[in-house]
Structures are given as structure tokens and as C-alpha cells.
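First comes the structure, then the notes that go with it.
Only one protein chain is missing from this complex, and each of the others stays in its spot.
A and B are the chain letters, set down in written order, and residue numbers restart from 1 in every chain.
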Amino acid sequence: MANQGENNLKLGVFVLAGLMVLILAFYMIGKNHNLFGSNFAVKSHFSNLNGLTEGSNVLFSGIQAGTVKTIKLLNDTTIEVTLLIDDKVRAYIHKNAVTAIGTEGLMGNKIVNILPSPGESPRIEEGDLLASQKNINMDEMLQTLAKTNTNIAGISEALKITVLRINKSALMDLLNDDGIGKSLKSSLRHIDQTTANAGEMTNSLNTLVAQIKAGKGGAGILLADTGFAKNLQEAMLRIRMAGENADKLVTQLNRDLTGSKGPWNVLLKDSVAARNINRSLENIEKGTDGFNQNMEALKHNFLFRGYFKNLEKAKNKKNTSK
Amino acid sequence: MEAVIVIEHLYKRFGANVVLNDFSLEVGKEENVVVLGKSGSGKSVLIKCIIGLLRPDSGTIKVFGENIPDLNHEELDRMRTKIGFLFQGNALYDSMTVRENLEFSLRRHWIGFSQQKIDGLVMEALENVGLPHTVEMMPAELSGGMLKRVALARTMILQPEIILYDEPTTGLDPVTAREIDNLILKLQKKYHTSSIIITHDMNCVKNTADRVALLLDGKCYAQGKYDEFERSTDQHIKQFFE
Partner (left out) sequence: MKFTANIREFFGETGNLAEFTGRFFSIGIKPRFEIKELFNQCYLIGYKSLPLIALTGFIMGLVLTMQLRPSLVTYGVESQLPVMVGIAIVREIGPVITALIFAGKIASSIGAELGSMKVTEQIDAMEVGGTNPFKYLVATRVLATTMMLPVLTVMGDAICLFGAYIGVNIRSVTSFHLFFTQVFHSLSFGDLLPAFTKTFFFGFAIGIVGCYKGYNSTKGTQGVGNSANSAVVLSSVMIFLIDLLAVQFTDILGLN
């Protein structure tokens, strides 16, 4: 066994090389997970971790800054997460920084982002509690979308009811009622008659005066009587007043119909309100369209492809069974 | 004559196959006893029981007054320094050179031997069998007779007081077989050993035996000098001389 020593040498090199690789691997992983080097701990409270685990990475403005050390349930809505932060970034994090749970890439691991906030604030210290930002995740997005959907459905339902109600309302009755028009017409006719009567009266008076002037009959004698003349004057005055009143009534009516105030006018003449209603309906239409587009986009997303395929299958099944 | 091996009422069976059935034998000091028997008659089992490789079902094997089956591992190891065993197939370690083969047994028993002394013992053993030039060769490079002689040298290097030979001449040509016989006798005279030789080769029996024992049906069927056996009219004994 002359070469025993040489063999042992080769063996030693081999084993040491293996150990070196192993130690290097451990060191690299440890470095990534902040097991070596100095660091400090800060805390943050979340209501939902979305799958964040111990050992997850902590990023400060997108730079690797530490790892999640512990996760503790405080109560049913609060989870305390302790973050181990590298001492090197300590100087740059302020007390008003905000934490948020995010994702590496589209489908990657969960991470904690520490985001600086504008405004003056002292530097962070060991054990500080950082405010947390509610994060958006896919589930919640879908939930919100579903809520929006119900809202739109509610709005269109309400609009439908409103329109129906307008259709059936008393005002519409008023507009549609023939009787009212008739009585309005007859009122106007009455006024007309009164005026006509007044005209006739004036004519008769005119003939009477002419006869008197001619001195015919006993009436001429009566003219000398001043008392009679005074009575006649009063009667004339009254007739004139009646005529004036009738005139005033007609003008008033006219003004009421052409003026800008009052419910009649609103209903009959206001185009702005009508335009508004029109636009609301248009918006609703657009909103539904957009929602349709969203749903279509979701359908093409590979994540939900399976779900929608299933949905379609179920639909086809239903149709065929029908 | 003082007995070094006393075997009494030895039984050994493998399953339903009874190999040794009330076997008894004594071996005196500096005596060569040849155990004669047909193949498969249990000769190898007998000597493997003596060296402690197999454990008999019952009976005693006293070597220097100690019962082999009763010994624990350490005591057996110590006893084995006094007993040499020459295997039928030589059993040389084929991954080692001749020197390493010889050293292998040696360094177990006397740790603390200087390398010079070990070298001396190796060369002495090889000179005893006439093969000092093979010391750095591998067993695969040697012929059958040389292998047997190296195996004998490995057995003798421990200078045992008892040597058990398991068919030492089987598989060798007659000339080489006689050389081995003579070597056995020469070494026995030189180191004053007692031996049990297992064989069915009558020439070997004639050359080496002080006494012959016939193993038949698991028993010691007959014992006596070679001449007595040769003259015997017993048909079981006569078979071997035909």
C-alpha cells in the first residue's frame, strides 16, 4: 500500500471540496435570509397576510432589506408580523414608513414592502410599530367587481322604477287628461261671452242716447233730471270695470302659461332635465359595456380560463338539457 | 500421550440433514490425524466446529482443556492464535498482495511489532514454503500450487500449535500434491505442531498420517494406523483403496 498516503490525500481534497460547497450553500442561503450580520426587529399589524410566511423577504423601496421573523395572531382581525431589518438600511427608514404585503412578480412569493411616506419623521428604532397599508389582491379585486356589478344592477332597477312611476304619476295624468282642456276652453269661452255681453250693452246704450238726443218720447224729459243722469254715469263706469277685469284675467292666464315658473312649465318645457335623464341612461349603458369588457378580459386570463370554461360547459349543459 | 484436542459426542445438523452424529476423536501432541471421509460426509463441518466457525448442536470440543462452544468472542480470538486453519480454496485475500495477506493476520495478534520484525516474519514464512520471490505479487498471478503454499505460509506465520488442514491436496496435480505433503511434514517437525488433516486423497493419507480416522454417517467409524487400514477387510474402508 505504497499509494495509501496519496489516496488519503485525494480523499481529503474530495471531502473538503464537498464540505466547502455545502458551507458555501449554507452561507449563501443564510445571507439571503439575514441569518448572519447585524439586524434589528420592527413590527407591523395586518388583517390578512395572504400567505406571507416566516422567512419571506422584506423589501424597502424594492431593495432586499430583511426577512419576516415571526408571525403571531393577536386576535381575529389582527396579525402581528415581526420584521428583521438589515442594519444597513436602518438609516433610510423613517417612523412614518408604511408596510404593505405584495407579491414577487405575478405569481411569486409574498413579500413585505416597506414604503417611505412623504413628510418629516424621525428615524426608525428597534421594536417600532409601522403602519400597514391594506393591499389589493386578486380575490378582493374580484369581490369588488362583484359588488360593482350588484350596484349597477341596483341602479338600473331603481331607474326602471322611477321611469315607471313617472309614467303612472298624477302629472302625466294631467298632461294626458282631455277634460281639463275642455274646462279650460269653456272658461275662456265664458270670458269671451262676458265681453260680448258688455259690447251689446254698450250698443244698446248708444241707441238710447241717440233717441234721447232726438228728443223722442218721454225720455227727453228725463234728461233734465240730473239725478237720473248721475245713475246712468255710475252704470257706465261699472260696465267699463267688468271689461277691464275680463281683460286682466286673460293676460294673467297667458302669462302663467308662457312664464318660466310653476310645475306646468317644468313638465312641458324643461329640456335640461330631460337631457340629464338621457345622459344617466347612456352612462349606465356605458358602465355595463365596460363591465362586460372586464369580464371578457378575465375570461382570457389564463388563471380564470379554467373557471370560465367550466362555467361555459355548465351553461351548455343547461341549454342542451332544456 | 498428552491430548491437545478432545472431541466427545459431537452432534451437528443442518435442518433435517444430520451431519455429525455422536462423533468423538482425540488428537495427541505433535500428532497428525487424518480424517478420511467421502465428500459431503461432514469433514469440513467438523474442523469448522473446532475453529469455532460453526457451533455444534451438542457435545464438547476441548482444545488445551477449554471447551470451544463455551468461549466468548474474545476468548475464541485468543484461542485462534494457537490454531491455524488451511482452507480448501486457500481463501487468500485477492485484493491484497502476498505480503499484505501474510501481514494481515499478523498485525492483529501482536500489535506493537516493529515493521522490521513483521518483515522478518513474512520472509521467514515465505522461505519455509520456498516462495520468497512472490512477496509483492497478487494472488491472481500465482499458480494453484503456489497459492496453496502461500496459504500455508499465512497459516504458519502465526506459529500455531494446532493446524487444521481442509483438503490440502485437492485440485492439485500429483507432483505438487506430494510437495505439499512434504511441506506439511517438514513444518510439523520444525514447529512441533499437532494437526488434523481432512482429505480423501489416499496418497496424502499415506504420506502424512500418524493415525487415520474414518468419518462415516457422522460417527468415527474406525481409527488406526495407515497400515491397519490398508489391510482392513471392512468394505467401507476398502472403498478408499480401490
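Going forward, a residue touches a chain if its C-beta (ideal position, glycine included) is under 8 Å from a C-beta of that chain, and two chains touch if they have at least 3 such contacts.
Predicted model, so just to flag it, every value in this text is computed and none were measured.
Chemist: Would you list the chains present here that the left-out chain is in contact with?
Modeler: Touch partners of the hidden chain, whole complex considered, are A, B.
Chemist: If I consider the whole complex, including the chain that's not displayed, which of B:V19, B:I51, B:A177 or B:C220 touches that chain?
Modeler: B:I51
Chemist: For the chain that's not shown, point to the residue among B:Q88, B:T170 or B:Q223 touching it.
Modeler: Reading the full complex, the residue touching the unseen chain is B:Q88.
Chemist: Return the single residue from A:N32, A:S280, A:Q293 or A:N310 that touches the missing chain.
Modeler: From the options A:N32, A:S280, A:Q293 or A:N310, the contact with the absent chain belongs to A:N32.
Chemist: Please give every residue of chain A in contact with the chain that is not shown.
Modeler: Given the touch definition above, chain A has residues 1, 4, 7-8, 10-11, 14-15, 17-19, 21-22, 25-26, 28-30, 32-33, 55, 105-107, 302 touching the missing chain.
Chemist: With the missing chain put back, which residues of chain B would touch it? List them for me.
Modeler: 48, 51, 53, 77, 80-81, 83, 85, 87-95, 104-105, 108-109, 154, 158
Following the convention adopted for this analysis, only the chains that are shown with their structure count from here on.
Chemist: What whole-Å value do you get for the distance between chain A and chain B if each is reduced to the mean of its CA atoms?
Modeler: Centre-to-centre distance between chain A and chain B: 108 Å.
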